[in-house]
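Handing you a structure now.
Omission of a single protein chain aside, the complex is shown with its protein chains in their original locations.
Per-chain residue numbering starts at 1, and chain names A and B are given in the order in which the chains are listed.
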Amino acid sequence: MHIPDGFLDAKTLALSGALALGALALAVRTAQRNLPPRRVPLIGITAAFVFAAQMLNFPVAGGTSGHLLGGVLAATMVGPSAAVLVITCVLIIQAFLFADGGILALGANVFNMAIVGTIGGYGIYWLVRRVASGLRGQLMAAAFAAWCSVVLAAGSCAAQLAFSGTVAWTLVLPVMTGIHMLIGIGESLITALVLLAVARTRPELLTEIADGHKGLLWERLAFGLLIALGLAVFAAPFASRKPDGLEYVAQVQRFEHKAVEKNIVPAPLPDYTIRGISSPGMATALAGGIGTVLMFGFAFLLARALLQNKSHAS
Amino acid sequence: MHHDFIDRYSRLDSVVHRRAAGLKLAVALALLLAIILWPRLDKSGLIAFAAIAVVLLGLAALSRIPPGFLATRLLMLEPFALGIAFLSLFQPGGGQTFLLLLLRSTLCLFTVLLLTNTMPFADILRVLKRCRSPSLLLTTLALMYRYLFVLIDELERMQRARAARTFRGGRWQTWRALALLAGELFVRSTERAERIYAAMCARGWK
Partner (left out) sequence: MSTAHQAIEIENLSYCYPDSSQALRAISFSVAEGECVGLIGPNGAGKSTLLLHLNGILPETQRNAAHIRIFAEPISRDNLPAIRRTVGVLFQNPDDQLFCPTVFEDVAFGPRQAGLSEPEVTEKVRVTLAAVGLHGFERKSPHHLSQGEKRRVCLAGVLACEARVLALDEPTSDLDPRNRRAFTALLKPIRATKIIASHDLNMIAELCQRVLLLDGGELVAEGPAATLLANEPLMLEHGLERARALQPGR
């Protein structure tokens, strides 16, 4: 999901960069206030840990393998605002050490994975924790939230690609979210399993952290607002079925046509998107809804199965 | 095995490596912007892209990074780009968009590869510091860069020790074992973080 350079246009880069910077500043602020100095090195080490854990290849099928992304896992381990920092640093290192993910596109990648994925995922984790208590609730919440975080990040990534005019919304959204709904299952399993492993050896690590990051209300609201703003800007022109939204896209397209004059690459997504938006859009939404419900059930069963194994073993 | 080879080429000594970090970053950003802002793939576009490619190849030759390494890295990073570009084939006028995206992303990838392999990470930290990044971010990045090598080595030792005593096991067993490994690595990492904190305090960290 690391967008390389060359796929996003200038306006998308600028917008997502600004959003990412804002959210990052907020995260640093919150983390700095909540962190006792003793825990400052822990954030750097957790970032190194997430990076190292991503190198573990979990066998999937037919010789393919998947690996951890780690947003929700990090958030349950060091708290959401520190996790934003952790994932941001992982992305920076991946871009500057391995050229994995672009440098201009760093802001977009940070926004998708460190902000939307991590904070969004943690928000869902927090919500599920309200209704499900105990270790089982924690595992279930983490499993479900991990899946959601991957799908959310993929959706945001798709929206940016479409907003840049690189690929048509009706193509990129179903493909990106579809693939990541599958990848997310792996993420969900790994997150729950790792969390369980930590909970069994050092349970106090998880509770201690959970107590240590009381975010202020306005900070939570600001995070939510930034994410909503980003998604609204990137996705609203496509998701909205009102003519205004469509006209807006069309205007943008026409504007670009004019700006670059003749002999251009035919701008992506002219009529096709506009004609096709209702059916594929609806289909994607429906599939997403069904997938989410199924995944919630899966997370519930997974948490139950994992803890039943434990009572057998002991 | 030690994973110190990960960023081995960023410390070569060449004309390119010796340039100031800020300059390299600025040139790379300028090239990237030029690549993504060039709107069309007509004759002048092709000439512009070809010119950028020549510049990049020239820099690559000057940098003394083995061409084979650059080529392999480029191929390894191409699949995602290809996937997205491939999608664009399914829309009207897709053929040309596909070509444009492929050219753009390959050139961008090459630029980023060159930059990352001619600039030690410590230099990037210095640039970030000069840009007045928050100290928490800098500390986190510096610690992360330092310890990712240590943790990867540790993970590999643990994985080897596990493999040495694993005789069978299905996919589910492998998953559980890998997760246990990651969990153990995290627990060890938190303990290491405590020791690092002690070492930082011992030298006057506030």
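Quick note on the criterion: a contact is a pair of C-beta atoms (placed from the backbone, for glycine too) under 8 Å apart; a residue touches a chain by one contact, two chains touch by 3 or more.
Note that the structure is predicted; figures quoted are calculated from it, not measured.
Engineer: Among B:99, B:125, B:158 or B:177, exactly one should touch the missing chain; which is it?
Structural biologist: Touching the chain that is not displayed is residue B:125.
Engineer: Have a look at B:34, B:150 or B:187 and name the one touching the chain we're not showing.
Structural biologist: Residue touching the absent chain, from the options given: B:150.
Engineer: Could I get the residues of chain B that touch the absent chain, sorted low to high?
Structural biologist: Residues in contact with the chain left out: 2-4, 11, 120-122, 125, 142-143, 145-147, 149-150, 192, 195-196, 198-206.
As a convention for this text, only the chains that are shown with their structure count from here on.
Engineer: Could you state the distance in Å from the CA-based centre of chain A to that of chain B?
Structural biologist: 20
Engineer: Name, in rising order, each residue of chain A that touches chain B in their complex.
Structural biologist: 2-10, 13, 24-25, 28, 31-32, 35, 37-49, 51-53, 55-56, 58-59, 68, 77, 85-86, 88-90, 92-93, 95-100, 102-104, 161, 166-168, 171-172, 175, 189-190, 193-198, 200-202, 205, 259-260, 263-272
Engineer: Note which residues of chain B are touching chain A in the complex, please.
Structural biologist: Contact set of chain B toward chain A: 6-7, 28-29, 32-33, 35-37, 39-42, 73, 77, 80-81, 84, 87-88, 90-94, 96-97, 100-101, 104-109, 111-113, 115-116, 119, 121, 124, 134, 136-137, 139-148, 150-152, 154-155, 159, 171, 174-176, 178-187, 189-190, 192-194, 196-197, 200, 206.
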